[in-house]
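Left out: one protein chain. Kept in place: all the others.
Right, chain A next:
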Amino acid sequence: MAEPGLTLQDLAVTLDGKAMLRLSAHVPPGEVLSVMGPSGAGKSTLLAAVMGTLAPPFAVTGRVLLDGRDLTDLPPEARGIGILFQDPLLFAHLSVGANLAFGLPRTVRGRDRAQAVDAALREVGLEGFAPRDPATLSGGQRVRVALMRTLLAAPGALLLDEPFSSLDADRRAQIRALVFDRARAAGLPVLMVTHDPQDAGAAGGPVLRLG
């Protein structure tokens, strides 16, 4: 039976044969699962395992399911899982608009692509920013572009790797609320790793501790 949401079944990572982490979890659509733990506890490794980017000497066992679909053997680009890192990582050689169009499905064609990009920018208060150089944006603006770039690719789940720790305190609460609202509105299961208890508190979902 296909259960909606992101499911980790006995997901385990070993490094050179040594066990690094092992967990099972289920995140329903619209919910945030916060994973906390000190640095070195394997938080980023967990996300890499879900993304499918771990290479030898790492080895992954167990299964990753999205809405019941088994992703375990798929390459990262076929999983339909979006990710936001601590740094916005906008592609520096592309304009803001081209960054947003990068992941826009190819079924959106012609003038619709530009309209989708403009609409996404409008939603986060960055109307008219499409031709801009990402390097000229403020930190908060970049995070908003990165968020919309991820959402425009229509992912089935969202991973957050300490996404707010590069922001100063007054900006953080605002961006955090924006990200959680958008994810909830899109009905995405969200897996967030963080070491900031406030992030976990604001997420409102269950909290899992590693290490």
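As a convention for this text, a residue touches a chain if its C-beta (ideal position, glycine included) is under 8 Å from a C-beta of that chain, and two chains touch if they have at least 3 such contacts; residues count from 1.
Definition applied: contacts and distances are computed from a predicted model.
Missing chain, UniProt name from the options "Isoquinoline 1-oxidoreductase beta subunit", "Cytochrome c domain-containing protein", "Ferritin" or "Putative thiamine transport system permease protein": "Putative thiamine transport system permease protein".
Listed residues A:Pro155, A:Pro189 or A:Gly205: the one in touch with the omitted chain is A:Pro155. When the omitted chain is restored, the residue from A:Ala12, A:Leu89 or A:Val108 that touches it is A:Leu89. Considering the full assembly, A:Thr136 is the residue among A:Gln115, A:Thr136 or A:Ser165 that touches the omitted chain.
Residues touching the missing chain, restricted to chain A, are 48, 51, 53, 55-56, 75-83, 85, 87, 89-93, 95, 102-103, 105, 133-136, 149-150, 153, 155, 159 (touch as defined at the top).
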